[in-house]
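Apart from one protein chain that is not included, each protein chain of the complex appears where it belongs.
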Amino acid sequence: MKKIITLGEVMLRLSPPGNQRFFQAQSLDVEFGGSEANVGAAIAYWGEHVAHLTAFPDSEIGWAASGQLRKNGIDTQFIPHIPGRMGIYFLENGAMQRSSQVIYDRAGSAFAGFDGKDLDWDAIFEGASWFHWSGISPALSKECADLTLKALQEAQKRGVTVSGDLNYRSNLWKFGKEPHEVMPALMELTNVFIAGTRDFKQCLNEDFKNFEDARQKVFERYPQLQYLVKTDRESHSSSHNTMTAFLYGRDETYSSRSYDLTHIVDRVGTGDAFAGGLIYGLLHMKPNEAIEFAMAAGAIKHSVPGDVLLCSLQEVKDLASGEAVGKIKR
Amino acid sequence: MKKIITLGEVMLRLSPPGNQRFFQAQSLDVEFGGSEANVGAAIAYWGEHVAHLTAFPDSEIGWAASGQLRKNGIDTQFIPHIPGRMGIYFLENGAMQRSSQVIYDRAGSAFAGFDGKDLDWDAIFEGASWFHWSGISPALSKECADLTLKALQEAQKRGVTVSGDLNYRSNLWKFGKEPHEVMPALMELTNVFIAGTRDFKQCLNEDFKNFEDARQKVFERYPQLQYLVKTDRESHSSSHNTMTAFLYGRDETYSSRSYDLTHIVDRVGTGDAFAGGLIYGLLHMKPNEAIEFAMAAGAIKHSVPGDVLLCSLQEVKDLASGEAVGKIKR
Amino acid sequence: MKKIITLGEVMLRLSPPGNQRFFQAQSLDVEFGGSEANVGAAIAYWGEHVAHLTAFPDSEIGWAASGQLRKNGIDTQFIPHIPGRMGIYFLENGAMQRSSQVIYDRAGSAFAGFDGKDLDWDAIFEGASWFHWSGISPALSKECADLTLKALQEAQKRGVTVSGDLNYRSNLWKFGKEPHEVMPALMELTNVFIAGTRDFKQCLNEDFKNFEDARQKVFERYPQLQYLVKTDRESHSSSHNTMTAFLYGRDETYSSRSYDLTHIVDRVGTGDAFAGGLIYGLLHMKPNEAIEFAMAAGAIKHSVPGDVLLCSLQEVKDLASGEAVGKIKR
Amino acid sequence: MKKIITLGEVMLRLSPPGNQRFFQAQSLDVEFGGSEANVGAAIAYWGEHVAHLTAFPDSEIGWAASGQLRKNGIDTQFIPHIPGRMGIYFLENGAMQRSSQVIYDRAGSAFAGFDGKDLDWDAIFEGASWFHWSGISPALSKECADLTLKALQEAQKRGVTVSGDLNYRSNLWKFGKEPHEVMPALMELTNVFIAGTRDFKQCLNEDFKNFEDARQKVFERYPQLQYLVKTDRESHSSSHNTMTAFLYGRDETYSSRSYDLTHIVDRVGTGDAFAGGLIYGLLHMKPNEAIEFAMAAGAIKHSVPGDVLLCSLQEVKDLASGEAVGKIKR
Amino acid sequence: MKKIITLGEVMLRLSPPGNQRFFQAQSLDVEFGGSEANVGAAIAYWGEHVAHLTAFPDSEIGWAASGQLRKNGIDTQFIPHIPGRMGIYFLENGAMQRSSQVIYDRAGSAFAGFDGKDLDWDAIFEGASWFHWSGISPALSKECADLTLKALQEAQKRGVTVSGDLNYRSNLWKFGKEPHEVMPALMELTNVFIAGTRDFKQCLNEDFKNFEDARQKVFERYPQLQYLVKTDRESHSSSHNTMTAFLYGRDETYSSRSYDLTHIVDRVGTGDAFAGGLIYGLLHMKPNEAIEFAMAAGAIKHSVPGDVLLCSLQEVKDLASGEAVGKIKR
Partner (left out) sequence: MKKIITLGEVMLRLSPPGNQRFFQAQSLDVEFGGSEANVGAAIAYWGEHVAHLTAFPDSEIGWAASGQLRKNGIDTQFIPHIPGRMGIYFLENGAMQRSSQVIYDRAGSAFAGFDGKDLDWDAIFEGASWFHWSGISPALSKECADLTLKALQEAQKRGVTVSGDLNYRSNLWKFGKEPHEVMPALMELTNVFIAGTRDFKQCLNEDFKNFEDARQKVFERYPQLQYLVKTDRESHSSSHNTMTAFLYGRDETYSSRSYDLTHIVDRVGTGDAFAGGLIYGLLHMKPNEAIEFAMAAGAIKHSVPGDVLLCSLQEVKDLASGEAVGKIKR
């Protein structure tokens, strides 16, 4: 069993049931999700030891959040319950030509004000093989940016491999810093990037001709970088996407099979499932197998409601290996 | 803000949840809908002032109906609550090769017996730009046929543009008159027809060679007619249709993009959403833009449960202008 | 038809279904509620013209909130949709010896930052007979306290009767002012107080020996005061209360029948239903009838889920007049 | 196994879930019920052969109705599916001081127009011991009144015991006859009356001093009458009733234990459960045991949602014999 | 009306709602199903007399099971309620690239221990035209294998046509016998086989080159065999299959149209619906029509939730005859 550490905010997710619009909802389905914990939950379901770092409110809502993480197999022993509110995101599931909509209501959350001063880094990283972060955390607040940097330093100090999903989101970054003032220092401490051209442009405030251009430059600039990973997704509609994944090493490039993803159940968290698959893959497989496994994990998440993958190792492996799908397993 | 008046019955719609059949249902989902009020609700959601004319029973069910119209932004001040029952339609949602089924239980409704004697037409049409009716109302009863005629006369007297969705339904028209005894007088007072060849055949009791033939003749016969509009729909299955819309002026013809409508959520009310888009479009856009906007409104309705469109102006415009769809909007 | 104006925040209310605890909820029931709008909705259901003053976020959640108010019969024409979040309160319904719990998440709401500068007071108060506020609004923010004061001045200027539910809540009042710095000026512009001894102590920062002592002093101090109203409630459990209401004029005292309230469905909003009954009663009945009607309205609200009374005038009158209850009405 | 025949309309029952009001309902719970079929279903659940006579619409709704009767153990072989609509009743469950409300929407139902001309009375009554009718059927239409009379004649001709729940309802009887023009002929063919003073007054258009007076007169007037049965119910609230049952023979009087019925789940159909218990009791027990069994059946129905009792023979017997209740049976 | 007898276990089916995984379910949807009773229910819905043979537990769960069969129109008079548990199968509905999963929990069920000693074969087969069994029953236990054999003997003795869905399932057959020790004797008493190459291999423990090889040999070996029927299905995903059916007589071969089955609602029971359609077809139509009808029945079942077809004869005939599908039927 490997030990993986993830860091990031977990929000209360509230969605109208089925295909209802917000305007129609008389109840909202409850999930808890956040990019990095979603990554961790996927891996924990496959039997690894995953500990997540975050902060929850000291309220019944916060206790429900940590309970859900535990149910998903995540080690919550390092998560404090502190004053503050629970970050919320309202999600309306799209269908057909109608897009999904997310309304964030996360300002002033317990995590946004969390400085992690009391975290016991020795205990956290004892026996750990991997650390994962995303570009969402440093975008939330100065405290979160500092905490992310601190975590990366502690990870690298102990030889833990670090992956980062750069994940630039324009509607965050409101605490007074631009991404390029914060992200480069974090990228220097990261061994695997999950990112596309747009992420690099925003994080580095630099104009790249195309992905190839960006790829060459980041491999040059970041000597600690082992892999650069991206997915290409085409959205035909909310119900139908196609998707392929690519893994670039310094001397090698691998691509996954392409997936035709139609009859989509829940699009949210599919990138996180992919990242979970990537981490698991790189810990246990050869790179070409890893990217295939990661893409299969991302693909199958489209069929699972909620933020989290919740698929067995065997299910993902079967899909990755191209086994016939869709039959009833008895 | 424009003012639009709509007239017609609103029924209690009862549907088994999800893909259940009537035989299986232990509960029925409640909506309220009727062709003309659906048109009005789509427009009201876009910020216009829409007043609907109908009558509801003076019962808790009737109060719930008018409450729902108000929620949808419709001005209900001209709607009386009178003795009588609530018209009901039972809807079983089809899927795949199984058709949707509607069981009407609307005989003897409060609206069917409503003569509208006490309506204050001056107040109703004060500031109004548009009036919309459909071929369902004159089919229900002598009272409703007379009321529709009266409303059209009052509209034309005040220079209000009138649109009519001719919408022939063979299982109505049971009060002793044939369509061709009633509809021509109404069509003479209408400036925009939404109709296909079959509607013209039935309403005029006349055999047209094809749509082109019908089109030429109605433009000749009805000098007040400004536009004739129709949609072509192909039903591959209950879950998959294709659809294109056409707008004919006296000297011009416009067609919309074709839509591939798969993963259909709710097929009911898509023609009404189209009609709503058409009225809004003709009030605010050029005819070629209007038909594109109308078709986008009709298309996106297929993804919304219930009778009513409930999509923002921006959503419809984005789809009409061919923007990429299906991404998560954050 | 009388016209009544109410002012105050409306929040999204999220509750676990049935008797579930927050920790168990996989969905949350959606209601919209706020003390003053609850008062208004009760009265609107009885056929009066009620306009509510508040501000909602310019988001799908905000549009759903104003839609719900309209459904409940409230005139929303004066409600702007502005930037900001929707205030939320999480409600866990208690049962038996377990108390109900409310977790407020209302900081930073659109209403809390609403200054009402653009309100057209002439239009608002045109034809109005009554204005109602509560002690919650001035507790939320300086903007809300100022807005409440402004509204009271505008009301009194036009001879509109003003009622105030003093309703001191210790977990509000965080914007830098103490109640006694704000409330007395509002009380001077109010003709009907709904309050108990503890409210007076907190609002006036003064120690009263008992209710009798407080009553005498406030009648002396506030010459514009016409009625002082309070309810005595005994909570045997979350499922069983007893309750009586009292109305004090300058020269008269009336008390209602006592109600044994057992098998409670929803305790929230019962005070608001009472206040709604009181306003309706004082507008249409003699004081002794008004307090009986108000208490019946408050009592019957315990049987209705959600924040709002939603009972017909006849139902309340029947209960107030002591008619046999509990039979099936066919 | 005894064979019992019941006759009467079965309606679609639509109720808001839980304690919701009609105004709030976004779905309606589906049940099928009607007084006489409810009686039959209770008895069928105890293992007797019960055949019900009615007519259903020839629609999916009608097929669902007959399916539900079959599920409840009722023999539906004599029920035709004919043109017409399904009678509906909307039921809002009361609670506390708020009454339950029934809105009937049964006019023009398939049953109301059913003349039963094709019924094979020999087959129906072959082996039958008992026939049960209620005062609802003759109140619906001339056809139903005639059909009821015909059925009673056929029953008496074959020596089948007949029970009738006189059950006067003022909002029926709209087809042009008064009860006293129809009911006496039916009463002459009935051996067991379930009725109170008010029923006798209305059915016979005669003023009785009190129940005792009515009892003496009906026993004198109807020589075929074996038993007269009534229940005394006090409604403290929708959630709390008390109830006792009485059986009068020509020379004997028996009363059941009194029941304190609090925390009521569903009040509808409790009289029918009582009648079912009575018939079963009179077929299998001594009169004093029968009335105790009937009262237990009626009492326990208050705890079962829907129109129908659905309690095992053992459960009713345990309650009737005063066994400790409320323990968990494992 | 024809009479058809079916024999086999009916289980409680428990499924997470919608697309939830077992891990997420806070409730499970309840259905009752079993291959042979599913076949019977499809036919009963079309108006035939279908009696099912099985055994249910003598518990509330067992009574609910027989009630559901009755609702579906099945004659349950030959089904005893005996000691033992209810067999259960947990079904997780797949979607997209995620397979459906069935967890069987059927060991020790009432049916598995049922020897049918008290069955009255004369009564059962009186007037019967057809008997249907499947390869599941003889796989469950020695008792069930013996009972199946006995039933086939009784059927053939009376000239009743017998169909068998050979349906080999590797995770059954745990009672000490191999399929080839049991199945041949049953096949000798069967007139219509529904089976593919793999079924023949396992049932006969013999290696066939291909289906053609198997087909020739079984027609040679089983002189009583009239028809051999199979379906070819390709599973593109859990949401999308394609399917064609083939009927082989001794001198003739017919194939149905191919169906593109996308947007699948419930894949379970589609083979049973096909078998039901086949039996109905062979009883009422020519063989080429029968296989088209059967395939249409199987196709449309993919759109109906639950184990059972529940489609009217007209719906299946419309689909079989290639009528346009997917329009709303009003």
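Points worth noting:
Every chain is named by a letter (A, B, C, D and E) in the order it is written, and numbering of its residues begins at 1.
Throughout what follows, a contact is a pair of C-beta atoms (placed from the backbone, for glycine too) under 8 Å apart; a residue touches a chain by one contact, two chains touch by 3 or more.
None of the values given here were measured: they were computed from a predicted structure.
Among C:Ala95, C:Leu149, C:Ala185 or C:Leu283, only C:Ala95 touches the chain that is left out of the view. When the omitted chain is restored, the residue from D:Thr197, D:Ser255 or D:Ser303 that touches it is D:Ser303.
The chain not shown here is touched by just one of D:Asp58, D:Asp146, D:Glu188 or D:Glu315, and that residue is D:Glu315.
Within the entire complex, the positions of subunit D that touch the omitted partner chain are 18, 259, 261-266, 299-300, 302-306, 310-311, 315, 319, 324-330.
If you put the missing chain back, the residues of subunit E touching it would be 14, 17, 21-23, 25-30, 59-61, 63-64, 67, 85-86, 88, 90, 92, 101, 103, 105, 107-108. Residues of subunit C that touch the chain left out of view are 18-21, 23-24, 94-102, 104, 169, 171, 235-241, 262-263, 267-268.
Convention: only the chains that are shown with their structure count from here on.
By number of C-beta pairs in contact, C-D leads when D-E and C-D are compared.
Measuring from the averaged C-alpha position of subunit C to that of subunit E gives a distance of 62 Å. Averaged Cα coordinates give subunit A a centre that lies 45 Å from the centre of subunit C. For subunit C, the set of residues that touch two or more other chains comprises 26, 67.
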